[in-house]
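Pasting a structure here, questions to come.
Every protein chain except one is present and positioned as in the full complex.
So, subunit A:
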């Protein structure tokens, strides 16, 4: 009787069966289920937001397929062979660029987060998100590749009266925002690449604006027109929607920057800590004003703080991953993180934000909320919102 070289009992099925064939475009493992979140029923099914599963993300790059979405009239299908970017207005030489001409210009790749102005706005209202995806899922981070807007503006030549650049998308809402010229020349990209491949349709394929650190609404997707003007155009989204209503009835307008923020993604709401002992507290920090300088983590609801380790490289206006090893003693604990950026600005509490800005929602809810987000761990290891 022949004896098998490897007893079947100690080798799993996959070690005794030929695996799957090659494929032209890879997909994730069939065992992975991480997904964007959006309400199944909607009065405008093509439109709205989907939230990124931050609790599942490793490192600082959001997979393109899980990048949050926000659009106003659906995702257009645009053929890059016929897509053009027109630049006109207060310029010396109005010009149009095909995608292939844009790709001949000097390019740059940069890692930046995009955060919806309304991210975590429900936290401001007091409707605490049960999971980090629900509370903070309207932010993501990618490597973006494209042409500097300053390069394109030099190509067309600015006239002395130029002060703002209107960017317009080729979607059914022709989404449009005005951007101050100083920012346009500072670090704005006209991007065609995302995480090593072409932009995803939901992210603006084939061309988008990328305005680092500012509310995501200004990073106009499906970009097809740039109009250099001497004053803001007062589109709906800058005249009304993305304004911040204060207690006295006045509203802040053109409040672009997303301030220093952070949130613990693991352990986070909806998760279960399996038994006492060591575990890694991990999360994401970001600031629209530059680099994250420090993240502190508290496990006692903010009474005492310890400095978390920041994963290098720490990049300006990008996600920064922070980590802190922690030994859970099985008692109730409240975990919270607090970021500080290179300007010295420290992430505030919700109470401080409410004290400064009140409780009046703008036309689309609260914008620019960046309060600390606590998570409670029960004695049973359940992680819940506070």
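The working rule: contacts are C-beta pairs under 8 Å (C-beta built on N, C-alpha and C of every residue); 3 or more make two chains touch, one makes a residue touch a chain; residues count from 1.
Methods note: contacts and distances are computed from a predicted model.
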Record lookup, UniProt, unshown chain, options "Ferredoxin", "Cytochrome c", "hydrogenase (acceptor)" or "Molybdenum transport system permease" -> protein name "Cytochrome c"
Given that one chain is not shown, which residue among A:56, A:155, A:202 or A:342 touches it? A:155
Residue, one of A:198, A:229, A:334 or A:382, that touches the chain absent here: A:229
Which residue of A:28, A:104, A:276 or A:379 touches the chain not shown here: A:104
Those residues of subunit A that touch the unshown chain are 42-44, 72-73, 86-88, 93-98, 101, 104-106, 151, 154-157, 166, 168, 172-176, 224-225, 227, 229, 231, 233-236, 239-240, 243, 245-246, 248-257, 259, 345-346, 348, 352-353, 355-357, 360, 362-363, 368
